[in-house]
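Excluded from the complex is one protein chain; the other protein chains are retained at their positions.
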């Protein structure tokens, strides 16, 4: 049984940003020398998400609009009494979920034809970490 | 350490459909001869979901209505500039999440009494794949 753990750090230019990390996950898999198993890809912050969907710029803008509609920025979240202003970032993170598990078969990411792995930042412009853990044989 | 990987293909009759796949996942577990571990059940398409909830037809209709309310069909998604018409299917998939992990204990799916595994199709009427990967000992 083998493990390989890798941390990525993102510092986005924008407050919200969507970054395709499929090639970084593939690289972690190659480094692991694992042929069969699973990869956990998980945001280590509570105002970010990891998801699998399409690498299509129009859809990414649709996702961003939709998240702002369902979990909008508001000044009056109770969380803001702590001095924070990012209540909406937490809710967006919960809506999208902070992690995915990617299957590994024959040494490859076993994804469907359009499945791409994204890191979604909802409170950026500062260093945020993500963990990739490959587990298998 | 053992692995067993299996692919299912669904071609639904309706555009949106909810299919109980618990027995297919149980069968994959039996084939694997694994007694302890985890099973990843993951849609390989970006307009479908896998979730765990109740096998109750009224609730399934409630879920469908609720998804259409929170992630409605609209003609004006930016994604549709590509020629696609399924922007809402992507958003429904993100809301429900595309995968679950099922625990395996003593050679059985270690689910609660009402937990059933569902494949949710949001853009059907064509072949769509799903991966079941059993990992354990």
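Letters A and B mark the chains as written, and numbering starts fresh at 1 in each.
Definition applied: a residue touches a chain if its C-beta (ideal position, glycine included) is under 8 Å from a C-beta of that chain, and two chains touch if they have at least 3 such contacts.
These figures come from a predicted structure and were not determined experimentally.
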Just to verify: which one of B:37, B:87 or B:124 makes contact with the chain not shown? B:37
Footprint left on chain A by the chain that the document does not show: 1, 3, 5, 38, 40, 42-46, 70-71, 77-82, 87, 90-91, 93-95, 97-99, 101, 129, 131, 133, 135
So that we can see where the missing chain sits, which residues of chain B does it touch? 1, 36-38, 51-54, 56, 58-59, 61-63, 66, 70, 95-97, 100-101, 103, 105, 110-115, 136-137
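Keep in mind that, in the parts below, only the chains that are shown with their structure count from here on.
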Taking each chain's centre as the mean position of its Cα atoms, how many Å separate chain A from chain B? 20
